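For this depiction, one protein chain was excluded, whereas all remaining protein chains were kept in their positions.
We just call them A, B and C in the order they show up, numbering each chain from 1.
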Amino acid sequence: MSTISLTNEQRLELYYWMILTRVFDENMVALWKQGRGVGGTFSQRGHEAISVGAAYALGPDDVIAPMHRDLGAYLLRGITPQRIFGNLLGRASGVSGGRDANLHGMGDLNLNIIGFISHLTHSLPVSLGVAMSFLYRNEARVALTFTGDGGSSAGLFHETLNMAAVWNAPLVVIVENNQYAYSTPLNQQMKSPNIADHAAAYAIPGVIVDGNDVEAVYAVTREAVERARQGGGPTLIEAKTMRMLGHAIHDGAEYVPRELLAAWEARDPVQRYRTFLCENGITDEDELAELTQRAEVEITDAIARAEASPLPDPATVLDGVYA
Amino acid sequence: MSTISLTNEQRLELYYWMILTRVFDENMVALWKQGRGVGGTFSQRGHEAISVGAAYALGPDDVIAPMHRDLGAYLLRGITPQRIFGNLLGRASGVSGGRDANLHGMGDLNLNIIGFISHLTHSLPVSLGVAMSFLYRNEARVALTFTGDGGSSAGLFHETLNMAAVWNAPLVVIVENNQYAYSTPLNQQMKSPNIADHAAAYAIPGVIVDGNDVEAVYAVTREAVERARQGGGPTLIEAKTMRMLGHAIHDGAEYVPRELLAAWEARDPVQRYRTFLCENGITDEDELAELTQRAEVEITDAIARAEASPLPDPATVLDGVYA
Amino acid sequence: MSTASNFGFSDIETTVDAGRELTYIAAISEALREEMRRNPNVLVMGEDVAGEFGGAFKVTKGFEAEFGARRVINTPIAELGFVGAATGMALMGLRPVIEMQFADFISTAFDSIVQFAATTHYRWNGAVPWVIRAPADGGIRSGPFHSQNPEAWFVHTPGLKVVAPATPADAKGLLLAAIRDDNPVIYFESKPLYRALKGYVPPGDYVTPIGQAHVARAGNDLSIITYGAMLHQALAAAERLASAGIMAEVLDLRTLKPLDTAAILATARKTGKVLIVHAANKLAGVGAEVAALIAEEAFEWLDAPVQRIGGLDTPVPFSPSLEDAYRPNAEKIYVAARALAAF
Partner (left out) sequence: MSTASNFGFSDIETTVDAGRELTYIAAISEALREEMRRNPNVLVMGEDVAGEFGGAFKVTKGFEAEFGARRVINTPIAELGFVGAATGMALMGLRPVIEMQFADFISTAFDSIVQFAATTHYRWNGAVPWVIRAPADGGIRSGPFHSQNPEAWFVHTPGLKVVAPATPADAKGLLLAAIRDDNPVIYFESKPLYRALKGYVPPGDYVTPIGQAHVARAGNDLSIITYGAMLHQALAAAERLASAGIMAEVLDLRTLKPLDTAAILATARKTGKVLIVHAANKLAGVGAEVAALIAEEAFEWLDAPVQRIGGLDTPVPFSPSLEDAYRPNAEKIYVAARALAAF
């Protein structure tokens, strides 16, 4: 576990966002198993440290474009659990007002969040454009975005990093390498397992980080964000982790070797940070249990409110196509 | 000038293809200046050593997918100057039968040539597929294709090299880095000037070669082709050269510094090989003059025949949309 | 036909009863497996098609075990590149069947399809005999990027063929025809029919010729021209119309490019009243071409305005209340047809 200068208060914040994400996820999975879901949804289990650690490294004016396993980032940046459950359940109160599905379409420019689109890997060039707008206006702001290992095979990965390098854009790209793209293991996606290796050819910094270590993720992201803010250009960060459940709610992921999952289970990012916090005397199990309890209440309440909220009025179906 | 085991006869062949390409090009430019052209066309000046040296490294069963500055490759692989002028002039006798423009659309599967398409960089994935068909059928054949420095910024560059590496495809990709994409200099296209650097991230061999040295181009291509043939997978070759005239016939290329052109003019691939051949006693100026003369006759004759040949019958306009 | 929401992820039944009643998706899988057995040049490629997994919808489950990794290729997420690679294979005489994970992602491969593959034979006689299988259509609460019907883009593009089976038998017959065709063919499969629709599927080598529409129900009072999942909504509406004494003819286009203009004009001329229905955006959709064709060449036979029902000019919304407003169905067809009959 790396150590960087975080206050204990900050550490508890990091933990809270992780446990909130975990509790959200477990409740969401349960909801779908009970047949109360609408459409599909993506489990976030295993990705908590990346989405939370990275988002925590941003200032409020920075812009983030999360991907489909970055629930933690949405929560941390201020989208309430109720609005997210509303989205998942197609409610008018959902972030996209019932227009987009699961964790897609959850943009909110008031919160400096760019919504995700199914088509991989469009968050990258769009975030590059966001970063370019900061250069354009001489603002000391940074854009942060994410892609999966799978998304890194798409041409946009190359186009974006190349242009970001030439333009010296204040952009940070994090690859969440969770070993699989849906059912396809890494070795069928790429020959070299280190996606960060690409950075060298763009002449930009490339960093590999333990994606299950929230403080490590925070530290490398923070460094990249500050470099970008100071005119140092883009950084490519590869966070290694494991997708602990199926690709989406319907997927049992029988194709993943059970030993592999067991090995990663031992490195569970939430449990690991919990142990770290206790062993270093930063907090104790009681306080952590209280946080979990708080998260449970928040999520249970959000689900109840979201489920009770109405579907969109069909008469509004044509609204909002144009600005 | 590198030395490899080429017979003197082979060296004269290499020279002949280069001088034929040069003479073709000069006559083509003159034709267009006289207003006898149809549409646009691309000068080939400066690219002779790459297109000829690389194509010469292939066996007859290998497949080549040239780009728009690879006239030498088309000629060497057996498309006659008359068919090419026919193409440029929109004649029924042209390679594409008047359907495609300038050096596009000059495919001929009997000659194992894949036609070029305007949209950059589609020759790459298509050639990968050709290479995959060789693996599929267990044939010891290789696919060779080309892109410009400009084309290397396109997503397909990444998608193709990544898949070629994973699939260990018998594919050789040559980047003709001529310092410009139309008016855009290299430093506005990419941060690192060495495109071959990308190879490392795909875990495949990457080679930089002097693109004005025909034997050097031949040697590195030959090595890559044989490696691919023996199951060693893909290679990325970057051949450095300079585009000596405008992007296309109408382009005066005022944006290129004259000193840069002068420096490269001193390294003209045709003149350089001529000097090498004479200085090493492989041939003499008389024999070379004879080859030039032969090329002049061949080209002049081709132009005359192409110009005299008819345009396509308009009644055939719908033919060939479907196979 | 129901719009069951479990449209896609369970395994496909592999034991076929004597009556050969197969689901729509089982018919696709059977056609593909049988053609791969018959023709060693046929291969499948796409995201997640290999291994025990066998594709997002399990169409190729077990294929790698039977045909080997050489013929069942998992691709990285690089649609533009892997369709380009399929084009290279096809130019060399192989017959790749490409699975798009969802039809919505076909736009990612757009250039490879509309610029390279579609034009190559016209430009230099390079035949490109691949098929793209595109799991299309909505009504299943999958939102804007897992519900699209993008066929109009490709019908407008010279050099392609486009098919859209509506029944298990045609799912098989058109897939075999598509694979054997020497041109790039886009095969739009209907996700809402996958496991919800069962029907008789002829055994063995059964081909539905490309370019032939099918009169799914005969009638004299008006014509409903449709394709894909909407066929079943149209048939349901026609049934209700019949109870009201209105005899609707229902034409299933089956092939969208080249259109069966003879069949379209025949039904238009026969009934003089035409309603065109598809799930895709009505605006500048395939139905516009059908309507224009009729307005051009069957004008003198028409007794009423040519009507169209299609999706709205919005992305496909996710929420059930919005998607139901977005999407045509039997009720909307019935209402429009009654008005048309009364014209």
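By our rule, contacts are C-beta pairs under 8 Å (C-beta built on N, C-alpha and C of every residue); 3 or more make two chains touch, one makes a residue touch a chain.
What you see is a predicted model, and the numbers here were worked out from it, not measured in a lab.
Undergrad: Out of C:72, C:210, C:225 or C:306, which is the one that touches the chain we can't see?
TA: The single option touching the absent chain is C:306.
Undergrad: Among B:46, B:81, B:98 or B:170, which residue is in contact with the omitted chain in the full complex?
TA: In the full complex, the listed residue that touches the missing chain is B:98.
Undergrad: Write down which of B:139, B:290 or B:313 is the residue touching the left-out chain.
TA: Checking the options B:139, B:290 or B:313, the one contacting the hidden chain is B:313.
Undergrad: Even though one chain is hidden, which residues of chain A still touch it in the full complex?
TA: Here the touching residues of chain A are 63, 95-96, 99-100, 104-109, 114-115, 117-119, 122, 124-136, 143, 155-156, 159-160, 162-163, 166, 320-323.
Undergrad: Since one chain has been left out of the picture, which residues of chain C touch it in the full complex?
TA: Against the missing chain, chain C presents residues 104, 107-108, 110-111, 114-115, 118-119, 122-123, 144-145, 152-153, 155-159, 257, 281, 283-289, 291-292, 294-297, 299-300, 302, 304-308, 312-315, 317.
Undergrad: In the whole complex, what residues of chain B lie against the chain that is missing from view?
TA: 38-40, 90-92, 96, 98-102, 104-105, 117-120, 150-151, 153-155, 181-184, 188-190, 250-251, 254-255, 311-318, 321
Here is the rule we use: only the chains that are shown with their structure count from here on.
Undergrad: Tell me, please, which chain's centre (mean of its C-alpha atoms) is farthest from the centre of chain C?
TA: Result for the farthest chain: B.
Undergrad: What's the distance between the Cα centroids of chain A and chain C, rounded to whole Å?
TA: That gives a centre separation of 36 Å.
Undergrad: Where the centres are mean C-alpha positions, what is the separation of chain A from chain B, in Å?
TA: 45
Undergrad: How big is the gap, in whole Å, between where the Cα atoms of chain B centre and where those of chain C centre?
TA: The answer is 41 Å.
Undergrad: Going by the touch rule set out above, which residues of chain B reach two or more other chains?
TA: Within chain B, residues 155-156, 159, 162-163, 166 contact more than one other chain.
Undergrad: Show the residues in chain C shared as contacts by 2 or more other chains, in ascending order.
TA: 76, 78, 80-81
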